[in-house]
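As you look at this complex, bear in mind that one protein chain is not there, while each of the others sits in place.
We just call them A, B and C in the order they show up, numbering each chain from 1.
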Amino acid sequence: MIEEPKHMEEKGTARLEAFSDGVFAIAITLLILETKVPGSEELKHTSLPQYLFDQWPKYFAFVFSFLVLGIYWTNHHYLFKLYKRTDHWFNLLNVFFLMTISFLPFPSAVFGEYVHEPEQFAASVRFYSLGIALPAFVWLLSWLYASHNKRIIDTKLSNTFIRHLTRQFIISNIIYVSAIVLSFSYPRTSLVLIILLTLLYLLPSKKPQYD
Amino acid sequence: MIEEPKHMEEKGTARLEAFSDGVFAIAITLLILETKVPGSEELKHTSLPQYLFDQWPKYFAFVFSFLVLGIYWTNHHYLFKLYKRTDHWFNLLNVFFLMTISFLPFPSAVFGEYVHEPEQFAASVRFYSLGIALPAFVWLLSWLYASHNKRIIDTKLSNTFIRHLTRQFIISNIIYVSAIVLSFSYPRTSLVLIILLTLLYLLPSKKPQYD
Amino acid sequence: MIEEPKHMEEKGTARLEAFSDGVFAIAITLLILETKVPGSEELKHTSLPQYLFDQWPKYFAFVFSFLVLGIYWTNHHYLFKLYKRTDHWFNLLNVFFLMTISFLPFPSAVFGEYVHEPEQFAASVRFYSLGIALPAFVWLLSWLYASHNKRIIDTKLSNTFIRHLTRQFIISNIIYVSAIVLSFSYPRTSLVLIILLTLLYLLPSKKPQYD
Partner (left out) sequence: MIEEPKHMEEKGTARLEAFSDGVFAIAITLLILETKVPGSEELKHTSLPQYLFDQWPKYFAFVFSFLVLGIYWTNHHYLFKLYKRTDHWFNLLNVFFLMTISFLPFPSAVFGEYVHEPEQFAASVRFYSLGIALPAFVWLLSWLYASHNKRIIDTKLSNTFIRHLTRQFIISNIIYVSAIVLSFSYPRTSLVLIILLTLLYLLPSKKPQYD
């Protein structure tokens, strides 16, 4: 006879969330490592205050990526409150999501290093847009998987609310892809687009609605 | 009919605190990464013990920044005990606070690298003072927001106690700003000021008072 | 008289799991640090987009190592659900397991740096295989220790199920060792072998069976 002990049912999301929080906290704190202390070589032709001031693109990348990761962290919690439990494939999708989250410091660093060099501006904006678009894309996939899976999503959520979120995530992805495409001809517009979308996400999320 | 399930009310501060703890733990542990192992090049003109001894400015920066972050961590918990719950804008302020916390390793590293070079002394003290002042400033903003928001602050706290904290945080900010300004002419005084204020914060915090 | 207070019995695995989760989260997030932002030197003979494209071996190593660590994390939880409690030597084995987990970023970085250089291909595959085999080996040791220890393993598990896991872990180790040996003559086959085994582990684990 097969006996199902209590702990077999603990398919809750607590552990997954704790692990994700860890990855978020680390990725967000690693961002500053890309801003380097000048060596004596760098200070031969410039003063220390001037050097520190000239690092503004790195500070900008730091602040912006910190906000992006902070927003993803907030929304990760927001979304996980709508899930009742998790399954194997959803866990896997979450691993891919965390992969894109911990990848972000790299495009962020490339952006911070090259955004102020005119000939690299377009490429650095494109790579950064790609870095920000990747989590949004896996996020959408996770949501589509979860929202169609009655074992994961809280079934008491109203269909209107679910459709609202689906629409929102699709539109975000379209904007990010547009930013990547636009960056070939209008990198400045790309950058503005991404910044505006991020600022929008600083607003409070829609309150979940239940039937 | 809209049904509000239980989990919608969990606006507690537990998760925010756990995430903040993560960022604190990582930022504080990253501090040592700025102290570099000497290459064979560095050891051509000096012995290994001498080199390790000459790193004292980095050890000082490590110890001092560790204390500063440790104090902020302690006080973060102290303050969060006075809060009943959190809201969207308070979360956002906390993200900005964590941003200043994870920025600190950079000015700390600049300070550790240049504090012993006479011509860079003033600039490195100024940048470090700025790095320590930034969290204090966002801290004050958070406190002002929370203490005026009856949904966040524990309403049973006595007004005298709340005013006491407000005064304390404003004074700290004034001291930090003074240190930054003073560093243009009297960098040594700036440094002493910051160290004294930090040592003061090593004393136990005032016990919360309730009406 | 010796009195045994309640907390003496808390030989549960919660803390060990939380600590392990921390190490996993950090190791997995550190992987990206191996992908470096190009300096102006590197961009003299190539454009930024070309350089970023040429980093594909590092992206591959990042994605693959992330999956490997993600799978180990998932299986760590899976296995710990089968344990009722822990003891000193099992804790020690777990410390050795975490040691191999936090070692992995190094062979992963070597692999990402040299896999595309024909004369280093075999050596980089061999070292990476070794890096992936090490946790599998300590994992097997831990399992053998735990599954033969009635104080640790959940005694209600069916013997068939326990034997199934033992067999699975032994086979994995044989495949990893084969990959290391094969890499001397057929490094390409080694790499394929490791990738296939990892993809297999992306499938859901067998449900625990109880008597």
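Going forward, a contact is a pair of C-beta atoms (placed from the backbone, for glycine too) under 8 Å apart; a residue touches a chain by one contact, two chains touch by 3 or more.
Note that the structure is a prediction, hence the values are computed from the model and not measured.
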item	value
Partner chains on view for the chain not depicted	B, C
Among C:38, C:70 or C:105, residue touching the chain not depicted	C:105
Option from B:29, B:149, B:173 or B:189 whose C-beta touches the chain left out	B:29
Absent chain, residues of subunit C that touch it	1-5, 7-8, 10, 15, 18-19, 22-23, 26-27, 30, 33-34, 88, 91-92, 95, 98-99, 102-103, 105-106, 109-110, 113-114, 120, 123-124, 126-127
Those residues of subunit B which, in the complete complex, touch the missing chain	18, 21-22, 24-26, 28-33, 35, 37-38, 43, 47-49, 52, 62-63, 66-67, 70, 73-74, 77, 81, 154, 156, 202, 204, 208-211
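The rule we apply is simple: only the chains that are shown with their structure count from here on.
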item	value
Chain contact graph, described as a line, ring, star, complete graph or other shape	line
Turning angle required so that subunit B lies on subunit C, C-alpha fit (0 to 180°, nearest 5)	180
Distance between the centres, which are taken as Cα means, of subunit C and subunit B, whole angstrom	36
